[in-house]
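Of the protein chains in this complex, one is absent; all others appear in place.
Let's turn to chain A:
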């Protein structure tokens, strides 16, 4: 699998995941993602799953792990474009409320609202 990280100003990061996310891939990418997001004054992580073809519970571990790293700054998490199966997995795991209907731009605007509002 692959991923892209884009910082928007210093406080919002968009992470786009591609391909299949399982335990093997999560272990491979998490330290790298973690290192990147710990730089700057990160307040919000937007996970764009539009191009992610598969995700099992490792995705929950990856997202929860990054949420934990942001607890000190009271960070926000937004999950975009999950598939139907991923939606169910997020709901079972108590992450249903973090899913957002809309585009990346709308998610960024919404995050700005939360952060600055």
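Here, a contact is a pair of C-beta atoms (placed from the backbone, for glycine too) under 8 Å apart; a residue touches a chain by one contact, two chains touch by 3 or more; residues count from 1.
As a working rule, contacts and distances are computed from a predicted model.
Trainee: UniProt protein name for the omitted subunit, picking from "Cytochrome bc1 complex cytochrome b subunit", "Ribose import ATP-binding protein RbsA", "Anti-sigma F factor" or "Cell wall protein"?
Mentor: Of the names offered in "Cytochrome bc1 complex cytochrome b subunit", "Ribose import ATP-binding protein RbsA", "Anti-sigma F factor" or "Cell wall protein", the absent chain's UniProt record gives "Anti-sigma F factor".
Trainee: Out of A:2, A:39 or A:57, which residue would touch the omitted chain in the full complex?
Mentor: Touches the omitted chain: A:57.
Trainee: Using the document's definition of touch, tell me which of A:30, A:51 or A:112 contacts the absent chain.
Mentor: Per the contact definition at the top, the residue touching the missing chain is A:30.
Trainee: Across the whole complex, list the residues on chain A that are touched by the chain not included here.
Mentor: For chain A, the residues touching the absent chain are 20, 22-24, 26-27, 30, 54-58, 60-62, 64-65, 83-85, 88-89, 92-93.
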